[in-house]
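With one protein chain held back, the other chains of the complex are shown just where they sit.
For chain A:
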Amino acid sequence: MTAPPLTPAPGGEPQATAAIAHPQGNTTAVVGTPPDPMQSLAPAPRPARAPRRRTVPGRIRTQAAVCLFAVAVMFGGTFWAIGNVRDGLSVIGEDAGPQVVATADMYFALSDMDAQVANVLLIGRETGLGTGKDKAVQRYEQRRAEVGKALLLASDLAMGDPTEKRTVEALLNGFGRYQQLAERAMLLNQQAAHPAGPPPAQVISVYREATDLMRLDLLPKAYNLTLESGTIVRQTYEEEYLAINIGRIVVGVVGLGTLAALVVIQVFLARRFRRVTNPALLVATVTVGVLTVAAVLLLGNGAEGLRKAKEEGFNSVLAMSRARAIGNTMHGDQSRYLLDPERADTYEQVYLDNSQKVLFTPGGSLDKYYVGVDKVVAAYPGSIGFLGFHGDEAGSVMNRPDEKAALVRVLKGYQRFQQADRQMRLLANAQKGAEAIGERMGDLSRGFQAYDNALVDLIKLHGGTFDEEIKKGDASLGGWDWLLPGAALAAAVLILLGVRPRLSEYR
């Protein structure tokens, strides 16, 4: 069957069908040609090889070769598809996924540094406020160390990408400048030894420089780095997901083709040699069948695991980490609002804008916003009347009771946080500066902490889903390192063993 006009397709199906269907008039002349020497002689450039092909051992050899070739393609296809699952798991699970968490933590630490500086300046020489000035200084230093570590990690991870690398470099430079400004502001503040409330103008002007650098330059860059890691995860996911599904189809089709080739050779042998079964070939057929089913199932599970890790784990971790980052700057804006009366309007507006990113409900002013938040939080989970990060999250956890319950706690926490914010602003507007600062350092601070903790719990739930799926994916691939080559090799050996005794009858 190897004469030029009959060159079989690599899959080995054409001659397989031809052999079974013969003699049949409706098969095409080229594919289904019966072994008629006259027909193939006409265009054949190498007629000398034609007779060999038609001998029984020649046909057995050809069919066995087709089977072996099919097994090899099957092995290659499965190997490639499993490689895609592995790559997807490794990029999402080990590189970009953790980078998202690392850069989100960096944003959080940066933003908290600036908030702590504002607190230190606001508290002044007072001692009885909240957790106190020393604690704020301590936290500033702790965050500073965290940022330093995160920046080192980020610069490591950004190696391959020039834009990212320059962004990290700019962040490193800016971070150095920020520390100088912030520490100078705190030193001047120390020297001024003012009572709680806005510090002297000189301190404010240095702090303004610092906070502008932080909010307009450093924080956006850190945030964009997180988004960039999210982009890498999404692109990898889509590429690998598509490749795995293509691989699944290829493995399924090639597996069925291999089975068909094995059936053909067995039918041929059974007819020629009057033996009903060939045990070796039968076992080879079963092996290929089991391998095909197992590989298709494995790839299906691999694709689904990757999807779950990305859609139910990663997406929410990313979104909620961003919400947490923005929440922290909002808390800082509350201190800045009290700290710098001249800019109070700006900080209040920024606070409202950020609030609406976290949980959107229509209303152009804070007064209307507070009312809106009370209303939509009370209506959840009966109805989702809000947009923004928490709105998206509400949409995606609709069928997940654990996450839904955690989101309810987040929303309640957010509502109390906004209520305390309202209280603080009411006091500030009533010229009760000291009480407003007391509220900021007391109730409001505790409210924020509770909200933030609830958010962290929710992120942990999604992170758990993510880790679990990645781990499950890794574990399911474990045995395939030896199972796949072992099974392919066994099938090949069995095919050879199956045809050998028949061929030896012709020696």
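Convention: contacts are C-beta pairs under 8 Å (C-beta built on N, C-alpha and C of every residue); 3 or more make two chains touch, one makes a residue touch a chain; residues count from 1.
Simple rule for what comes next: contacts and distances are computed from a predicted model.
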Name of the absent chain as recorded in UniProt (options "histidine kinase", "Osmoprotectant transport system permease protein", "ABC transporter substrate-binding protein" or "Protoheme IX farnesyltransferase"): "ABC transporter substrate-binding protein"
Candidate in contact with the missing chain, chosen from A:Glu141, A:Asp345, A:Asp457 or A:Glu505: A:Asp345
Residue of A:Val56, A:Leu153, A:Ala192 or A:Leu256 in touch with the missing chain, whole complex considered: A:Leu256
Which of A:Pro200, A:Pro220 or A:Pro501 contacts the chain that the document leaves out: A:Pro220
Option touching the unshown chain, where A:Leu242, A:Ala379 or A:Leu426 are the choices: A:Leu242
Listed residues A:Glu94, A:Asp156 or A:Asp353, member touching the removed chain: A:Asp353
Hidden partner interface residues of chain A, rising order: 13, 16-17, 20-21, 24, 163, 166-167, 170, 216-217, 219-221, 223-224, 227-228, 230-231, 234-235, 238, 241-242, 245-246, 248-249, 252-253, 256-257, 260, 263-264, 296, 303, 322, 342, 345-346, 349-350, 353, 356-357, 360, 362, 364-365, 387-388, 391
